[in-house]
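A single protein chain has been omitted; all remaining protein chains appear in their positions.
So that you can tell them apart, the chains are marked A, B and C in the order they are listed, and the count of residues begins at 1 in each.
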């Protein structure tokens, strides 16, 4: 599992006074940085390989500006060409949101999905999150 | 069903060259404006009543900067205190993303959910999307 | 001068209850779409030519969620390789923000700025804003 600390920004709050819901998928994406790096080691875009297929977020509790949040990110399941990421957002010891996202190992030139190579699979497994 | 046209912004693209996935939930939220107005007719935050419970997005096809997108938004199901919104994103006659979001009629002062009043229910039903 | 209508989004408000200041540069960038198109007619990124050099925004009045805003965008001055865009944001007949931004005609391959060709210059002049 990967832990990413994020300091909420004033621009991420909304008129109700909490963090607006759209920033949870944004923070969850931020938490996937080390997973992106497995597929694109330099984090440049010349050989970007991942395409998002599905995202799901449950909003459990309010998120406030005042305290840092902890994003927990890990691999739940690895298929042939796709894998499922499990994600949680905690603030002041409260689970505030949880979700899943499915990515496919995608070749943007041929516009086709490809099997996840064995070496990549092993790197993903290190981030197992159950 | 509500139709909202959105012109993609350069700041909403990413290094891969398409619209980044996090902007789809942002655009879907933009498409809910008339639903928000049913609960908060002045669109101010003094009596905001809606809390997001769950969001789900399937990414079907690439979204590009060059063309406007059409967000289709409507009510799929109304429960006692919550309701489900169905959402689609179309660009140049292609379905690019579809999703669902569940909101609860929430009283931010008592911090409790409340039944959806009959008059509100009727207004929601007008935006039926099957 | 170019006029772009923008409907504010809930995610663009902040806890104070108005549109957060960071979305004004975002909306001003949205207003430059037709200027970008002069340099990159297909609005793809294969031959993107513009690099932002400077941005300046004065915040004059509050911006609210409830009403559309009008972004006014035009060319104030054209130099050899750079030009100055003048920008204004109006809501319910109030000037809420105004600014300037300077772009340079930039070749991202050679990493050098280039003179603005005469035909481009003529297209820019059509959007004169004084």
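Keep in mind that, in the parts below, a residue touches a chain if its C-beta (ideal position, glycine included) is under 8 Å from a C-beta of that chain, and two chains touch if they have at least 3 such contacts.
No experiment lies behind these values; they were computed from the predicted model shown.
Among C:54, C:112 or C:128, the one in contact with the hidden chain is C:54. Remark: the residues of subunit A touching the chain excluded from display are 4, 7, 9-11, 13, 17, 26, 29-30, 33, 36, 42-45, 64-66.
Against the chain not shown here, subunit B presents residues 10-11, 13-15, 17-18, 20-23, 65. By the touch rule set out above, subunit C reaches the unshown chain at residues 15-17, 21-22, 25-26, 29, 44-45, 48, 51-59, 108.
FYI, only the chains that are shown with their structure count from here on.
Taking the mean Cα position of each chain as its centre, A sits at the greatest distance from subunit C. Centrality by Cα centroid goes to chain B. With rounding to the nearest 5, the Cα superposition of subunit A on subunit C corresponds to a rotation angle of 180 degrees.
As a whole-number value, the distance joining the C-alpha centres of subunit A and subunit B reads 22 Å. One inter-chain figure worth recording: subunit A and subunit C are separated by 32 Å, centre to centre, where each centre is the mean of the chain's CA atoms.
Measuring from the averaged C-alpha position of subunit B to that of subunit C gives a distance of 27 Å.
The set of subunit C residues that touch two or more partner chains comprises 10-11, 13, 17, 65.
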